[in-house]
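Complex shown without one protein chain; remaining protein chains in place.
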Amino acid sequence: MSHGGYVLAGYAASAVAIGAYALRVLGRGRALSRRVPPKDRRWT
Amino acid sequence: MELAVHLRAAVSLLGRFPALAGVDLDVAPGEIVLIQGPNGAGKTTLLRACAGLVPVVRGVAVVLGHDLRVDARLVRRRVGLLGHATFLYDDLTVADNVRFWSRACGASRADADAAMARLGLEGRLADVVVARLSAGQRRRASIAAMIARRPELWLLDEPHAGLDQAGRDVVDTLVRDAAAAGATVLVASHELDRARALAGRTVTIAGGTIPSGGTTPPVLASGSPVYGPRGRQNDGWVDAGAPGAPGEVVGVP
Amino acid sequence: MFRDAWLVAGKDLRLEARSRVTTNQVAPFAVTVLILFAFALDPDSDVLERATAGLFWVAVLLSSLLALQRAFTVESVDGNRDALRLSGLEPAGIFLGKACAVAAQLIVLEVVLGIGVVVLYDATLAGPLLLGATCLAATAGLAAAGTLYGVLAAGLRVRDTLLPLLLFPVVAPVLIGGTRAFEAALGDVPGEGWPWVGLLCVFAAVYTAFGVLAFGPILEES
Partner (left out) sequence: MTSPAPSGTEPSGTAAGAGAPAHTGSQGTRVLGSVTAAGLVMLSLFALVFSPAEADQGDAVRLMYIHVPTAVVAFLAFFVTAAGSALWLWKKSRWWDLVAASSAEIGVIFTALTLVTGMVWGRPIWGVYWTWDARLTSTALLLLLFLGYLAIRRVPAEPDVRNRRAAFAGLIAVVDVPIVHYSVNWWNSLHQEPTITRLDPSIDGLMLFTLMLGIVVFLLLYLWLLVHRFRLAWLEEQLASSDLAAALVERRAEADEATISAPPAPSSAAKASGTIAEASR
């Protein structure tokens, strides 16, 4: 693969950034959900 | 007659801190009311909320006929606030400051000059840069800027602080004259003797609340003054809560 | 509205006349920036000469930040922001007044910097008409956008660090437009410069209109 390193770097950076952000949002969501009664979480 | 100030379960926040946690207060036009309470009780915030500077986020707040939660802007130009801050530009002279603030609300230059004369700021003192004034002179300049506006509601936060004896007398005279002319005055002061002589009645604020028992003007005006914090102990305390919510008596053990 | 603007602008200029912060502090700072550029870029080569237009506007931008911070510091000390809200002055008038006062100070700074680049960078001020028009349009834009962000950041504890972050990306078009127009004027091809003046005028118009509309709600909040 030509420029394989660059391609991989680009994909890895995107995967890591989006993955880390998503995990953070989900994790914080879980932590805060425990402290909010279900009736204030209309999606459940 | 329409009340000058009408608050029910008013809540105001400083950041996330509820400095006012449910205030009930009715003040009739022309009344002079002393707000007393310990440091941190919410006196300053109450006055600032009445001025429309601190938003009332819950409850009812009508001042000078306008709902503060809807059009505070119409209230602001009609009140005069004398706070801890003196509202002066350090690098301008006394005359510049007083004239700027009075012209801003449409008062004339003559009003400004009369106000300065009333506070003993005429002549040489008028052309001194504010930064070079003493604390008391600064305070006088601040009062002059306020009275030049001819406010309908006077909100005085420690008006006597930093003034000499003559200055305090001037303030008292100004307040009496204004009230006689129909203006409403709320005073928060620790100079209790002086303020009580001035005020028609006293309202006690504590923990950001004025219990509804302390708000009806006639009872307190005619009955024995309820200064002591123990005064409420026998009454119990009606929590008005949100407007329309049934009040619940929380007994004090 | 214009009466209020006049009153506020008069107050701010009087304040400046008495305190002389812009003339005694900001203007020397601007000249210092010009000298620093000369240290950074080898003055013997023609780099300075070629970069004169850009360096001029970067210096204007940096010193405009100081002028703006000063303009809003005087409103945040001693509760004057509250006093403005109590004053009954029309917010749009306050905005125009403050922007005009800032603009007047920026014009003075630009004159100082103009003399600075002529003396220090050996620039020849060709096309004075284009130069003047560029300065006016760019100053109006800078003052309008800066006043808008100034009041947004004023009253916040972090305002001194927040204002540059907010302001500089927004005024990037002013830097680009001012620099290109100056290059055209100094390079004696004014025809290429006028479209940029047009861009600067659009920028100024957009932010002045936005400020007149938005200043009220922004100032009303505590």
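For this structure, a couple of remarks:
A, B and C label the chains in the order they appear, each numbered from 1.
Note that a residue touches a chain if its C-beta (ideal position, glycine included) is under 8 Å from a C-beta of that chain, and two chains touch if they have at least 3 such contacts.
Worth saying up front: this structure is predicted, and the values here are computed from it rather than measured.
Note that the undisplayed chain, when the full complex is considered, contacts A, B, C.
When the whole complex is considered, the residue among B:30, B:55 or B:136 that touches the unshown chain is B:55.
Contact between chain B and the unshown chain involves residues 9, 11, 13, 15-19, 21-22, 37-38, 40-41, 55, 57-58, 206-209, 211, 229-230, 232-233, 239, 241-242, 245, 248, 250-253. Remark: the residues of chain C touching the chain excluded from display are 145, 148-149, 152-153, 156-158, 162, 165-166, 168-170, 172-173, 176-177, 180, 192, 195, 199, 202-203, 206-207, 210, 214, 217-218, 221-222.
Touching the omitted chain from chain A are residues 1-4, 6-7, 9-11, 13-15, 17-19, 21-23, 25-26, 28-30, 32-38, 40-41, 43-44.
Going forward, only the chains that are shown with their structure count from here on.
Remark: chain B and chain C have CA centroids separated by 40 Å (rounded to whole angstrom).
Look at where the CA atoms of chain A average out and do the same for chain B: the two points lie 52 Å apart.
Touching chain B in their complex are the following residues of chain C: 4, 7, 11, 14-15, 18-19, 74, 77-80, 82-83, 85-89, 220, 222. Chain B makes touch with chain C in their complex at residues 48, 51-55, 72-73, 76-77, 79-81, 83-93, 96, 100-101, 103-106, 129.
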